[in-house]
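The other protein chains are all here in position, but one chain of the complex has been omitted.
Let's turn to subunit A:
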Amino acid sequence: MPTVSVRRELLFQALGRSYTDEEFDELCFEFGLELDDVTSEKDIISKEKGEGKAEGASDTVLYKIDVPANRYDLLCLEGLVRGLQVFKERINLPRYEKIIPAKGEGQKLIITEETAKVRPHAVAAVLRNITFTKERYDSFIDLQEKLHQNICRRRALVAIGTHDLDTIAGPFTFTAKAPSEIKFKPLNQSQEYTAPQMMDLYRTDSHLRHYLHLIENKPLYPVIYDSNGVVLSMPPIINGDHSKINLNTRNVFVECTGTDMTKAKIVLDTIVTMFSEYCEKPFTVEAVEVILPNGKTHIYPELAYRKEKVKPEHINKKLGISETPSSLAKLLTRMCLKSHVIGNGNNIEIEIPPTRADIIHACDIVEDAAIAYGYNNIQMTIPKTYTIANQLPLNKLTELLRLDLAAAGFTEALTFALCSQEDIADKLGTDISSTKAVHIANPKTAEFQVARTTLLPGLLKTIAANRKMPLPLKLFEISDIVVKDPSKDVGARNYRHLCAVYYNKSPGFEIIHGLLDRVMQLLEVPPSEENGYVIKATEGSAFFPGRCAEIFAKGQSVGKLGEIGTCF
């Protein structure tokens, strides 16, 4: 869940009233946000780096607010305030307007076909006559970073570039070039670098190094030029220094490039709807013409308003409430979904604004009605669903057997299903290739290389970790192991295993043998070669020579028992 950090003072100023921390926490809860922390820069620095380092840092109170992962419209102070003010009916939702400049006067972004293989999509828009302050500017930069980390999937799907339009001249060209042919002064650097030099430069950059892999091995790197050959940006890595924005910037050219067109459009809509508030004509955005390699032209931002119809009784039935159509329309309007009753009260027409890309189905509208109604105001009822309960036979048997194993004096262990290759192979004297083990592709440590194929290593490790306990130790576990099985739809399957160990200064084969006899007795398997169970001498790599037997039930091998060798 993304966390947005806002200055309390600015937030309350924008909300037009102040709250106690408890009151604001309550408001967040109701709206589906979470006031995660009340802190300050000073607090954060002293927590991370020690108290000494925090001296002189600001002690302005910050609210850290957790925002649902699909609500891109709440990722900045501007959006949060707008959402909460509409929710509290203090303002009406603004209407975002796209201004299409007169023919020949608007900005153009031309996409060349070379981009197809590396980053095929681009959209753009212009924020005209914007007024930045320090706070607005910081929020603008923060929002881009939040979008990059979330919907943009760390810039893999979309990367954002914002530029001072007065320093560059359109039409702009989004193309892709061999890295060595790209040369410009990147943001906040004092000299020009070629693209390969930049890759080297940023290899140690704590922030930018995470994005290098997105284009590094491609033959061509994406790049945006203005009509004079000035580089705007080399997405998704870095912007040019030439066009960087500052507090005095009045006209901002916003471009989003990416591999996912839908998300690029959402990101552009989000940025311009949030910050057009500060334009001379608030909530207006100047459109940009994007010309595709095939010659087709699109106008961005989309700022599309979509109409949906939902029947009032559908909402009431889904939630278990009985509100009038007009009251439901009012609830939805409070969630930034402007609604009104149509067709003699039989239907509600809902307008989905461009900020609410998360609304993709009527069920999303139903949820918003529930939030505005207040989840905790809904009457709790017990469904009339009549069913007869059944246990899974395997689990039922496991539950019964656990109780009787404990009654036999053995203590239940609970060990990990994941372990190292060594645990299930080398340490038991077998080769990993003979285990049919399932292998994990991306383990962070050796502890998670494979799924266990036997419960034994876990029990032995449990003993090793509890050597301070009085002897003897008698442990058991009934749990699943995993092996490859091509006949299953996923190519692997679980088996339920029972494993028990006896640990003492003397071996006690007869004790573990006795437990086997007891288990067989509980399962009504008599000691008999033909119809029951027998144990027969065998050798096992994990066991002491001559001290290992194989268990046969009705002629089938079902397990082993013996004294564990000294090879561990």
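The criterion applied here is as follows: contacts are C-beta pairs under 8 Å (C-beta built on N, C-alpha and C of every residue); 3 or more make two chains touch, one makes a residue touch a chain; residues count from 1.
Quick note on the criterion: contacts and distances are computed from a predicted model.
Choosing from "serine C-palmitoyltransferase", "phenylalanine--tRNA ligase", "Autophagy-related protein 13" or "CNTFR factor", the protein name stored in UniProt for the chain missing from the display reads "phenylalanine--tRNA ligase". Checked against the hidden chain, the listed residues A:54, A:451 or A:512 yield one contact partner: A:451.
Although one chain is not drawn, the whole complex shows that of A:344, A:387 or A:556 it is A:387 that touches it. For the chain missing from the display, the contacting residue among A:125, A:438, A:499 or A:512 is A:438, taking the whole complex into account.
For subunit A, the residues in touch with the chain missing from this view are 1, 29-32, 34, 68-71, 150, 153, 156-157, 260-263, 317-321, 360-364, 366-367, 370-371, 375-376, 378-383, 385-392, 394-395, 399, 402-403, 405-418, 438-444, 447-448, 451, 458-459, 461-462, 464-466, 469, 473-474, 476, 480, 482, 484, 486, 488-494, 496.
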